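The complex appears here without one of its protein chains, the remainder shown in place.
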Amino acid sequence: MRSNGPVGLWLIGAGGTLATTAVVGARAIVRGLADRTGLVSDAPEFAALGLPALDRLRFGGHDIRAVNLAAAARTIARENGSIREEWVGQLEPDLAAVDSEIRPGQAQGSGGAIEAIADSTHVVAANSARACVDEFSGQLRSFVQRHALEGLAVVNVASTEPPPTDPELLADLDRLDRALDAEPATAFRPGLLYAYAAMQAGAAFVNFTASPSCLCGAIEQLAKRKRVPYMGNDGKTGETLVKSGLAPMFRARRLEVMSWVGYNILGNRDGMVLADGDNKRSKIATKDSVLSNILGQPVRTRVGIDFVESLGDSKVAWDYIHFRGFLGHPMAMQFTWQGCDSILAAPLVLDLARFALLALERGESGAMTHLASFFKNPLQSNDHDLYRQLAKLHAYAATAT
Amino acid sequence: MRSNGPVGLWLIGAGGTLATTAVVGARAIVRGLADRTGLVSDAPEFAALGLPALDRLRFGGHDIRAVNLAAAARTIARENGSIREEWVGQLEPDLAAVDSEIRPGQAQGSGGAIEAIADSTHVVAANSARACVDEFSGQLRSFVQRHALEGLAVVNVASTEPPPTDPELLADLDRLDRALDAEPATAFRPGLLYAYAAMQAGAAFVNFTASPSCLCGAIEQLAKRKRVPYMGNDGKTGETLVKSGLAPMFRARRLEVMSWVGYNILGNRDGMVLADGDNKRSKIATKDSVLSNILGQPVRTRVGIDFVESLGDSKVAWDYIHFRGFLGHPMAMQFTWQGCDSILAAPLVLDLARFALLALERGESGAMTHLASFFKNPLQSNDHDLYRQLAKLHAYAATAT
Amino acid sequence: MRSNGPVGLWLIGAGGTLATTAVVGARAIVRGLADRTGLVSDAPEFAALGLPALDRLRFGGHDIRAVNLAAAARTIARENGSIREEWVGQLEPDLAAVDSEIRPGQAQGSGGAIEAIADSTHVVAANSARACVDEFSGQLRSFVQRHALEGLAVVNVASTEPPPTDPELLADLDRLDRALDAEPATAFRPGLLYAYAAMQAGAAFVNFTASPSCLCGAIEQLAKRKRVPYMGNDGKTGETLVKSGLAPMFRARRLEVMSWVGYNILGNRDGMVLADGDNKRSKIATKDSVLSNILGQPVRTRVGIDFVESLGDSKVAWDYIHFRGFLGHPMAMQFTWQGCDSILAAPLVLDLARFALLALERGESGAMTHLASFFKNPLQSNDHDLYRQLAKLHAYAATAT
Partner (left out) sequence: MRSNGPVGLWLIGAGGTLATTAVVGARAIVRGLADRTGLVSDAPEFAALGLPALDRLRFGGHDIRAVNLAAAARTIARENGSIREEWVGQLEPDLAAVDSEIRPGQAQGSGGAIEAIADSTHVVAANSARACVDEFSGQLRSFVQRHALEGLAVVNVASTEPPPTDPELLADLDRLDRALDAEPATAFRPGLLYAYAAMQAGAAFVNFTASPSCLCGAIEQLAKRKRVPYMGNDGKTGETLVKSGLAPMFRARRLEVMSWVGYNILGNRDGMVLADGDNKRSKIATKDSVLSNILGQPVRTRVGIDFVESLGDSKVAWDYIHFRGFLGHPMAMQFTWQGCDSILAAPLVLDLARFALLALERGESGAMTHLASFFKNPLQSNDHDLYRQLAKLHAYAATAT
């Protein structure tokens, strides 16, 4: 018999627009204020799986700035319109309860663009990397105990970090452990510390960002040792989602894509951070690997990203696909995707938490490759075709039921 | 052991741009002048099936105008650029051989727009419907004998006809047979007569157009009686192809499509015929059924088609997709598809002929539902999702091998 | 010396989204809540003209439904986001004052689509056409007296009516006068009655809609007799604005536009009314005349309009421009315009009222051709080039100062 007790969702970057939208959205649904559009985990194919209901979720998290979710939600309502002002009033006690579960995070090491937005009075005090990890880990355990949680999923929704400064260090757990003991916290990308802490606390871990340090080789070894499930990288929410859904059509018809170039503009904090060259590199790497994989042929690709402040949380992508058909004749398709970043991402965060908590409950560990369809750059998955990825998820659902 | 003798492809509308492109293309590939881009049947999944090679195909057909394929190909080369002028010279003897296998067709009854482009000296003389069918059928049998063909596929690539004037008459074979005996040929849409003749001659029949008379209930009964395979309707070449490949993405992510409207402009003869309201009705009916089927929810759709002569054989479609995501937030996607009509359709005609000839050889009869992915409105198929349709084709290939 | 007393703006269709946005916007600006973006009359070129300031405007109008501007504004705020909820509270007394100046209108004769949305308890009682005109006229005079207005402009912002049933009747004032005496009000399009009443009351009249009855020949004769200024037809707010601003570029570079087709989708009441074929005819006629005028060459045009309810007050237009350049080479441009109908139109209504009130004050009468740039189909103007139209407005400003 399935249990029905509370389960936890701990968000790295808990005060950001995405986390705010996920928390407000989950509570608005539970309170009957909003409908459930956009929740993949609600599909009939997963009905028999016993995924945890949204009302079982308890929220907490880390952030590098003081968090007031109601205030953040009101700002989103006013500037973006994606949360309704009237909901915030009705959810005020729920949101205040989450606020009390937010702990200071680690900003140093995440690149200048992120460091610039950190609030120095709201970052973790620990100097040594090991102490920092242990502090994070302790906070997770304490969260579990305080709410008698039956499971905990940690989802990283912070801004994208630059690639690691010393990739080799992250390839091996023993070496990493020695470095954590010897070095200050600032010698590491914070994403690495959060991931380590999550696994140390027995939580499932999901890297919804492109930050490459989170699920490096050493962390995967740690997950194996701790027998916890994990998955990443980089939620597939917009332009890349469309690519992975559209490229299979070209392949199926044996139309030869010669060039597929895309240009993304966005105006939220994520976009501002990506305007920084270092952080952008991490992002473009994950966005650009999709097409050649699906099409199985050389294709000229380009992914441009620019910060256009007036767009706020809106995200506009233009893609141009230049292809050859029968007798080599050139043709073209172009699309413009006009999405709202946090609205596209928030339900996936809830979906991933539900699937991760189920995996944890079922004692599954290692990379949750059945969740590949949720990621731009899915770990241990060699197929970017959205429909083949979904077929794997449905197969998991069929056997797991 | 598979045979390697010649097989026939008989094209209704043999002198049109689509048929010309298919014939020139097939011969250009066989002669090593052009590559095989765009041929679905070439995919590795079908390698073991033993589909007939292109060099086994012998071409003939019906048309309501005198046909000179080399001249038609040169016009296409000059106006559209999709056939290369230099190929035509090298293929001259091949094309002249096909010209000699084109027989007069039937224009009366296909609607004013088609009748207007018919050449009165190049339409069949037979007055009674039965005589007309018998004449067509005799021409097919004679074509088979003349070339010692091991099988024959008839593919209708003529312009779209209006809906039948008396749909009930077409629901029952006995009733149709009586009417064919009693009425003049002009009382029927020509597509019906071609389809009847094809089956009477033991050929496989594919309706690549939207003409609804071709594969009516009576004709399906005839196919059963004659034990021949058939499939239709309306080749899925452009905007509808994209719809059927893109809509599953929205469904998979549980994004609620509120409205999906499309506007098509094209400038070839097909477009001119569709500018006629009667013929347009047939076309829009097949184009518009796709989305609600895939999305499984009510969705406001519109499909506009206009004739824009300057486009020639180019076809431009703009689609606007208005959808709701998490918390009901509205977002939008739009795409522009700029294809060349005959270049998109021609390889599918060859693909369908190859699959139909294989089915005939294997003694399969009835609707070839494994070919649903090729059609806007696939017969006896209740799934418009491109990827589920392809899965069926792959399953057929796996079991048939 | 310029006077500074109150002036009147009387809106036909006073409770609609456009009128509500114009009234709320004007009051929000006067109260310092909103900025003045989008007001053409604010341009420095017109600074010396002495246009009436927005705080001099008093609002009233006719409508065929009971009007509550605050409630209408709140609906717009919630559904469309183009008015801010917080403004409505602060403007409540202002809006209530306007509500008290709204009088029942005439619905019969405006076509089934408009009649269907009329509230039978809120339409004028007068049976004869003459009585109806006199009643409207009396309401205007009473409005002027009640507020001691120094001038009155009547602007028609109601939904588009079908073409007149008897165009010849509208060509001559004497004939029209006899018919007004003899026939019931329902024998005429309401727009005609409003225009007649406006001029009879000495008001300036602006037809912001495409309704062709309003400024027919007979009404132009009446304007001459009454010495009042007037202008129309059909505010140039979106797709047509872009056309008239972009086509001059093609002409200047002697690029030959072969085809320019557009497809418009919109979801507000205006769009619903246009979904009715009769009303649509009036609209498309004014939209389609622009291009050939500017380009000075034959060009294939098409203007499609569809009602897509989910768009609400948003309006999306896609235009495809197919043109030939040097050596006859074909090229293409396409654009998508995503505007908010009432937000684009409302400032123009205020601009036109200000210019019309100035003309009245200056004793100008007849067609205000210097306002051609504001209209899709400007009266007595043979130039649709936006920049040449603007040059005329600037010339007027220069000489009138």
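The first chain written gets the first letter, and so on, giving A, B and C; residue counts start at 1 in each chain.
Simple rule for what comes next: contacts are C-beta pairs under 8 Å (C-beta built on N, C-alpha and C of every residue); 3 or more make two chains touch, one makes a residue touch a chain.
It should be emphasised that the depicted structure is a prediction, and the values quoted were computed from it without experimental measurement.
**Student:** Which residue among C:90, C:128 or C:338 touches the omitted chain?
**Tutor:** Counting the whole complex, the residue in contact with the absent chain is C:338.
**Student:** What chain A residues would touch the chain not displayed?
**Tutor:** These residues touch the chain not displayed: 258-259, 261, 263, 265, 300, 302, 304, 306, 308-311, 316, 318, 320, 322, 330, 332, 334, 336.
**Student:** What residue numbers in chain C mark contact with the hidden partner chain?
**Tutor:** Given the touch definition above, chain C has residues 21, 25, 28, 34-35, 37-40, 42-43, 81-84, 241-242, 245-246, 248-249, 252-256, 324-329, 331-340, 343-344, 346-347, 373, 386-387, 390 touching the missing chain.
Assume only the chains that are shown with their structure count from here on.
**Student:** Compared with chain B, which chain's mean CA position is the farthest off?
**Tutor:** C
**Student:** Fit chain A to chain B on CA atoms, both being copies of the same sequence, and give the resulting rotation angle in degrees, nearest 5.
**Tutor:** 180
**Student:** Based only on mean CA positions, could you tell me how far chain A sits from chain B in angstrom?
**Tutor:** Roughly 45 Å, centre to centre.
**Student:** Where in chain B do residues touch two or more of the other chains?
**Tutor:** 332, 334, 336
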